[in-house]
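Of the protein chains in this complex, one is absent; all others appear in place.
And then chain A:
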Amino acid sequence: MPTSRITARFDKVKAENRAALVAYLMAGDPDLETSYACMCALRDKGADIIEIGAPFSDPMADGPAIQRAGLRALARHTTLIDVLGLAARFRETDQETPLILMGYANPVHSLGYAAFAEAAHAAGIDGTILVDLPPEEDAELRAEYAKHDISVIRLATPTTHEARMAKVADGASGFIYFVAVTGVTGAGSADPKAIAGNVDMVRRVSGLPVCVGFGVKNGTQAAEMAKIAEGVVVGSAFVEHAQSAHESGDFAAAPRGMGALAGELSVAIASVAKL
C-alpha cells in the first residue's frame, strides 16, 4: 500500500527519535541512468524519502539551480513516462523508500489524470507534489488518486494563515511540505525560530508530519530545521552535483557528490534528538 510506505517511514524515523531527510533530484539530469545511480546513493547514505523532479518547460516556482536542471533533462527529451520508468526501476529492488513525484500540473494534465494515476501507481509512486495545483484545483486528480492510494502532498507557506490551512489540509495525506521562505527554490534560507510557530500550526491543523524545505543547503541548517519539523527537504544543493557532473562530463561524480551530501545531512539531522 503506497501511502503506508510514507506512514511507515515517518513511524520509523520517529522511533529513531529523529527527523527524516527528504532528498530531491531532477529525473534525467544529467541523464536517466545517472539519476538511478543517484537515487540509490541517496538512499544508501541516509535519505529517508526521495522526491523525483519531473522536468517542466516553465517552472515558475523554481530558482536558477532547478530551472537549469529541468532544462538539461528536457534537452535529453526526458518525458513524464521516463520519470515514471525511473521510479519503477528503483522499485524493483526497493519496496520501502517512499517516492514522491514533484513537478507541475501540465505534463500530468496532458497525460490525463486517470492514466497518470494508474501509471504512477504501477511505477511505485507514493505521492505527488504538483506546485501549481492548489486545493481549489485538484479535486479531479484526487478522485483518481483515491482509486490507487496515492497521496496528494500539499504545500503550505509563510503566507498560509490558519483559516487557509484548513483548506490546504482537507484532502492532503502523507505529509505537508512547508515552504520556509516566500520565494523560489534555492533562495535565501529561513530562520527556524521565525517559522517554528507556522510549522506547529500546520501540524496541528493537518494532523500530518511536516517537512520543511526551501533554502536548506548544509548540515548546520538541516540540523536547525530538524528541531522544529518531522522532516527536512533538500533540493537545490543536491541538484548542484548533477550540474557539476554535467559540466565536467564525469557523470559518476553526481551520485558520489549527492551521496556525500546525504551522508553529511543525515548525520547532522540525527545529531538532533526530537523532544
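Rule of thumb we're sticking to: contacts are C-beta pairs under 8 Å (C-beta built on N, C-alpha and C of every residue); 3 or more make two chains touch, one makes a residue touch a chain; residues count from 1.
One rule holds for everything that comes next: contacts and distances are computed from a predicted model.
K.L.:
For the chain not present in this complex, what protein name does its UniProt entry give, out of "FtsX-like permease family protein", "Tryptophan synthase beta chain", "ABC transporter substrate-binding protein" or "Probable chemoreceptor glutamine deamidase CheD"?
P.N.:
Missing chain, UniProt protein name: "Tryptophan synthase beta chain".
K.L.:
Of the residues listed, A:16, A:33 or A:58, which one is in contact with the missing chain?
P.N.:
In the complete complex, the chain left out is touched by residue A:58.
K.L.:
Which of A:80, A:120 or A:237 touches the chain that is not shown?
P.N.:
A:80
K.L.:
Return the single residue from A:168, A:212, A:245 or A:269 that touches the missing chain.
P.N.:
In the complete complex, the chain left out is touched by residue A:168.
K.L.:
Please give every residue of chain A in contact with the chain that is not shown.
P.N.:
Contacting residues on chain A, toward the hidden partner: 56-64, 67, 71, 74, 79-81, 104-111, 131-134, 136-137, 154-161, 164, 168, 179, 182-184, 187.
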